[in-house]
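Apart from one protein chain that is not included, each protein chain of the complex appears where it belongs.
Entry: chain A
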């Protein structure tokens, strides 16, 4: 379990949008896991079980808060300007916008995106962790990735958004 901490932290970082809040979540999940190891089924993947615990805690916390009173403030470029070339700065700003975009996604889309595109799970594994059909994973993932791409490059005028194949899609 110690060995998977970096991955748990990455997952929590993406869910919560901050490494501090993420570490709180990892801590809560590890404590719960250690106290409930008898509930883990031998032969199943320990990491999947941990991710499941983590997303359950996260969802509970979200529900408890009901309304998420905060909007992520899109920080200004001030702190990244400097000796960096314009391109490096642009790349960092893009990643910052990506984080904001992930923050703003509906909870269920963010979970799928995090499991599949950040932790590298297969659709099937993500479906098992979240207890939804694979088809749901696919559609949530498509919506999330569309949104993310559009926000990431929204200020770059010469990059067109993802086109649609169907007239009323996206």
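Just so we're on the same page, a residue touches a chain if its C-beta (ideal position, glycine included) is under 8 Å from a C-beta of that chain, and two chains touch if they have at least 3 such contacts; residues count from 1.
Keep in mind that, in the parts below, contacts and distances are computed from a predicted model.
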| item | value |
| --- | --- |
| UniProt protein name of the chain not shown, from "Acyl carrier protein", "Anti-sigma factor", "Electron transfer flavoprotein subunit beta" or "Potassium transporter Trk" | "Anti-sigma factor" |
| Residue among A:42, A:63 or A:87 that touches the chain left out of view | A:42 |
| Residue of A:111, A:129 or A:148 in touch with the missing chain, whole complex considered | A:148 |
| Chain not shown, touching residues in chain A | 1-7, 9-10, 13-14, 19, 22-23, 26-27, 30-31, 34-38, 40, 42-43, 45-47, 94-96, 98-99, 102, 113-114, 116-118, 120, 122-123, 135, 138-139, 141-143, 145-146, 148-149, 152, 162-163, 165-166, 169-170 |
